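Up next, chain A:
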Amino acid sequence: MSVSLVGAQVAEKINSKMAGVAIDFNETEVWVEPQNLVRVGKFLRDDEEIDLQMLNSISAVDYVEYFELVYHFRSLRRNSTFVLKARCYGREDLKVPSLVGVWLGADLQEREIWDLMGIKFTDHPNLKRILLWEGFPGHPLRKDFIR
Partner candidate 1 sequence: MYGLGLAKGLVVTFKNLVMPSRMVAIQYPDRKVGLLGLAKETGTNPLALLFKEPGQALKAMAGMATVSERLPQHARFRGEEFTWYEQRCTGCASCAKYCPLGIIEIVTSESGEQVQEGQKYNIDVFDIDIGRCMFCGLCVEACPYDALHMGSGFEEGTYRRADLVINKERLMKAPKRPSTWFRPQLAAAHFDPHKAKEGQDVEWSDAGRHEQPTLEEQEDKWAKR
Partner candidate 2 sequence: MPIKTEPVTINLGPQHPSTHGVFRLRVTFDGEMVLDAEPIVGYLHRGTEKLAEERNYVQIVTLTDRLDYVSAMTNNLAYVRTVERLGNIDVPERAKYLRVISAELNRIASHLIATGFLLDELGAFHTPLVYCFREREHILEMFEMLCGARITVSYMRPGGVLQDAPEDFWPRLDDFVKTMPGYIDELEGLITENEIVLARTRDVGIITAEQAIAGSITGPVLRSTGVQWDLRKAEPHEVYDRVDFDIPIGSVGDTYDRYLVRVLEMRQSVRIIKQCVEQIAPGPVRTAGPFVIRPPVGDAYDCTESPKGELGFYIVSDGGISPYRMHIRAPSFINLTLLREMLVGWKIADLVVIFGSIDIVLGEVDR
C-alpha cells in the first residue's frame, strides 16, 4: 500500500529548514500558514527524501470560522502520499498564494476552488471562473450560500 509520510517527521524536517513554518501536525497531516505555502511546496518537491512529485488534488472545506485548503501529494518514485493543510480565516477576499509555479497541475483545480469557494489565488496565470459563467453571483459551495 502507499506509505503515508508521518506528519511529525515531515513537520520536523520543514521546521529544520524554515523555522516555525509547520504550525501543527498529526500522524499524517501537517498544517502550515497559507502565505508560506509556496516555500513549503518547493521544499517538499525538491527534497531528496520526501520528493513529492505530483500534486494529487486540492480540496477546500468551509468550516464557517475558517476555510481549510487540503493539498494531497503523491510521490511516484517512493510510492508515498502526504497531506498538507492550510487554514485561512475570515470570509471575504481571502488571498492564498497559488502553487501553479511549483506544480502545473494546480492550475485548473485552483480556478475551480476560486469559482465554487471564493478563495482568490494570487499570481495565478488566468484566475477566471471555470465551471460557472462570469456573472454568477456568489460562490455556491460556501455554507452560507443561499440562492
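In picking the candidates, the idea was that all candidates are chains of the complex that A comes from, given by their letters.
Assume a residue touches a chain if its C-beta (ideal position, glycine included) is under 8 Å from a C-beta of that chain, and two chains touch if they have at least 3 such contacts; residues count from 1.
Here the structure is a predicted model, which is why all the values come from computation and not from measurement.
When you check 1 or 2 against chain A in this complex, the one that touches it is 2.
Across the complex, chain A meets candidate 2 through its residues 1-2, 53-57, 59-62, 70, 72, 76, 79, 83, 103-109, 112, 116, 129-133, 140-141.
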